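Missing here is one protein chain; the remaining ones are kept as they sit in the complex.
Our next item is subunit A:
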């Protein structure tokens, strides 16, 4: 594998998640070195996209309880949760279910 290979992942935030992000962005594109897992993406988002209050997004290199992760329209728990390997042009959606209803 050459070190230059990168994948681009579409990342979307909803359910109030967007309020934690820089410029309250509801979607961004993340470039990650291949091979990348969801855990790598979470760390990338936490370090580069979350404005402050990083503790509301991520804890122990995974998302906080109450945040759903949806990869290409499917629950990440159907795959391998944090260890799911991402492919180029995957769409990952983070939804906060806190304070809903």
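Definition applied: a residue touches a chain if its C-beta (ideal position, glycine included) is under 8 Å from a C-beta of that chain, and two chains touch if they have at least 3 such contacts; residues count from 1.
Going forward, contacts and distances are computed from a predicted model.
The UniProt record for the undisplayed chain lists the protein name "Cytoplasmic tRNA 2-thiolation protein 2", from the options "Glycosylated lysosomal membrane protein", "Cytoplasmic tRNA 2-thiolation protein 2", "Actin- protein 6" or "CMGC/CDK/CDK7 protein kinase". Across A:43, A:68 or A:85, the residue that sits in touch with the chain not pictured is A:68. Against the chain not shown here, subunit A presents residues 15-16, 19-20, 53, 56, 65-66, 68, 70, 73-75, 77-78, 93, 95, 97-101.
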